[in-house]
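One structure follows; several queries about it will come next.
One protein chain omitted, others in place.
Chain nomenclature is as follows: A, B, C, D, E, F, G, H, I, J and K, assigned in order of appearance, with residue numbering initiated at 1 for each chain independently.
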Amino acid sequence: MSEHTYRVTEIVGSSHEGIDDAIRNGLARASRTLRQLDWFQVTEIRGNLDEGTIAHYQVGLKVGFRLEDDGPGGDAGG
Amino acid sequence: MSEHTYRVTEIVGSSHEGIDDAIRNGLARASRTLRQLDWFQVTEIRGNLDEGTIAHYQVGLKVGFRLEDDGPGGDAGG
Amino acid sequence: MSEHTYRVTEIVGSSHEGIDDAIRNGLARASRTLRQLDWFQVTEIRGNLDEGTIAHYQVGLKVGFRLEDDGPGGDAGG
Amino acid sequence: MSEHTYRVTEIVGSSHEGIDDAIRNGLARASRTLRQLDWFQVTEIRGNLDEGTIAHYQVGLKVGFRLEDDGPGGDAGG
Amino acid sequence: MSEHTYRVTEIVGSSHEGIDDAIRNGLARASRTLRQLDWFQVTEIRGNLDEGTIAHYQVGLKVGFRLEDDGPGGDAGG
Amino acid sequence: MSEHTYRVTEIVGSSHEGIDDAIRNGLARASRTLRQLDWFQVTEIRGNLDEGTIAHYQVGLKVGFRLEDDGPGGDAGG
Amino acid sequence: MSEHTYRVTEIVGSSHEGIDDAIRNGLARASRTLRQLDWFQVTEIRGNLDEGTIAHYQVGLKVGFRLEDDGPGGDAGG
Amino acid sequence: MSEHTYRVTEIVGSSHEGIDDAIRNGLARASRTLRQLDWFQVTEIRGNLDEGTIAHYQVGLKVGFRLEDDGPGGDAGG
Amino acid sequence: MSEHTYRVTEIVGSSHEGIDDAIRNGLARASRTLRQLDWFQVTEIRGNLDEGTIAHYQVGLKVGFRLEDDGPGGDAGG
Amino acid sequence: MSEHTYRVTEIVGSSHEGIDDAIRNGLARASRTLRQLDWFQVTEIRGNLDEGTIAHYQVGLKVGFRLEDDGPGGDAGG
Amino acid sequence: MSEHTYRVTEIVGSSHEGIDDAIRNGLARASRTLRQLDWFQVTEIRGNLDEGTIAHYQVGLKVGFRLEDDGPGGDAGG
Partner (left out) sequence: MSEHTYRVTEIVGSSHEGIDDAIRNGLARASRTLRQLDWFQVTEIRGNLDEGTIAHYQVGLKVGFRLEDDGPGGDAGG
């Protein structure tokens, strides 16, 4: 009953502003299609440069969400 | 023909009982929506405590399954 | 606008021929169901043997692809 | 207020019986002197042998517990 | 004389605001009970979500502080 | 005299039952041909599945044993 | 022709303000002497403390830049 | 019965030609003295240079092979 | 009874002389306040320079010590 | 005299063809400006995709070369 | 012909004196039974304590040696 199973998906969020903003952008995009987002973990912080200044911060994230206990769901291996 | 491609998905199984049980719970949930499960690998063993005793064991798992060679499948990037 | 979010999926490609071929086989299979593949990264090189010679090379790959900015998509946590 | 700080301490629990039991023994000992234990993470699984059989399972654990918000506590760097 | 010994303690700071703030909160709490804090190192950046938005940023930190050369101190193994 | 040298060998034990049993099976097999087994360390926990249930747990182990001080032994590089 | 070679150099940027600012400071300094900066990757986040507050954030960075295809350059092993 | 134990041995194969060839050379040499080779895993890819060109590719490999269930074998700790 | 629990604390020992001496200095300081020291493990070897020569060797150490079975001890989370 | 010091520089070689070719391209470019190249080590294998096929293989390399014993060289920290 | 294969074996050398001596002791023991020792690599530095002082330094070593090209050798999987 409360022995839930979680799925962990990996995304990369990006931003012109900074690391916190790249995390928020990535999670906002993920929450449009995934329910029950539970936690995230930063796996990598990178970025690219253009003419000597930062064009994008890119933050790798693992995002965990709870699988429905009774769903037929196509999500477990998504 | 026999040069198959596999998908690896990441889940977290949980249990009140112990590590082996958390693995079995997570794989049982995954097998409800994924066919051709082939192998698993433990990535992390954690848990949470309540009043000084273990409430849940949580075991991170990578689970590999074979992609259909001819399917239009929506599964490769799932 | 250009602050895209990417999904990273993990696959294992295999081949009788060698490492480069296993990578190509895995990516060819992934590209049948995923659009906007952007980059890959090798995570593991393995293989199995039969009667003392290599039966399959197996190459683990993380594959990144861009999520549609406006899609309802079921892909973010796939 | 709810922006708590946690301390992480590292212990090694041991058992003649198995891994789950070594975890429980280590956490039981830790809970005698620490309040508010919140989570644990397994860092290492080892053991020693005597005459070809396992004498002890030894499981390394990181254990997290919440620091009191208003305590003068001697615990933060303990 | 100047061949000091340092202790390294591990904490997790949290914040609603972002990563830098979680680091500052954790170190502020640690400095209430530990003197001679010398350096820190980020070991992990995580967080949890509630209804699709970030509830807390959680930053793991190793914090080093100098042990008194002549103290009877109870701090070395704290 | 007591400045012994140890050899570390790597094995994979397997079991239908669970992790602890896979460790015991692997060490039992190793002890049939090696004397003076001293310690083990788990390096990996995996398994394979058949029809959605676990067929075998496979546990990677490093096993240390003491080399005879005066033996001509063929074991050091075994 | 388009099969470029890149050099990766490692720097540490610092700031009184925070992590994003330390990254920008380090890259600004690097761009004074290096052309064609292409990407960066954070390798480490540290800092030092003075009287219980953060004196400097220090962020380790790998910085990649494209080598001129036809240059006699002294830069490849710089 | 089918709960086999495997031994993992580590070798380095080399070649003037390339990575795949270095793997094949190393496994061919190993198969002259070991039966039941089952899998391999690449642990490292290196090489040495002579006058600016590659003299040898050197590929580190872990090689797993099944131990005889009933053998008196001197192989377990080899 | 003999299923002891151990605490692992992390220190950094330093020396003008060399690595072995930095280890000894760190452990000597730790043993002034901790009883039952059982083992150590080197986690990092660093140092700082002054005018081109080594000012201090700094060696990170994890130090394990046995917790009293019956103590009310304030040490488990120290 | 024979107690040489080596410098290790990090590059990324690329190729349309495959991994071995990307290594050769990167080392060929490095050898145009560095003498006494001695060894290399692969640190990463990546690539980017265009329209579902591999556009470039990118191989990260550490390259070691011997410093002149008597040179005033500007190369040690290059 | 010169495309040799090497075996890598793992040992732990110990000493009352220090790290360098533990390495020498381990390699001296290994060279009694293995020919063609070529290189070593330190994998771990540990030790145990007795009454607050170091009883033994223990240094983990991987040791590589060249396999005979034409030997029937029982050594490849040793």
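We adopt the following convention: a residue touches a chain if its C-beta (ideal position, glycine included) is under 8 Å from a C-beta of that chain, and two chains touch if they have at least 3 such contacts.
Note that the coordinates shown come from a computational prediction; the quantities given were computed from them, not determined experimentally.
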At which residues does chain G meet the chain that is not included here?
-> 7, 9-16, 22, 25-26, 29-30, 32-34, 56, 60, 63, 65, 74-75, 78
Residues of chain I touching the missing chain are 18-20, 44-49, 52-54, 57
Contact footprint on chain K, counting only the chain that is left out | 19-20, 23-24, 27-28, 31, 37-42
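Everything that follows uses one rule, which is that only the chains that are shown with their structure count from here on.
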Let me have the rounded angstrom distance from the C-alpha centre of chain E over to the C-alpha centre of chain G, please.
-> 26
Where chain D and chain K are represented by their mean Cα positions, the distance between them in whole Å | 34
Return the distance between the CA-based centres of chain E and chain J, expressed in whole Å.
-> 39
Which chain K residues reach two or more other chains?
-> 7, 9-10, 74-75, 78
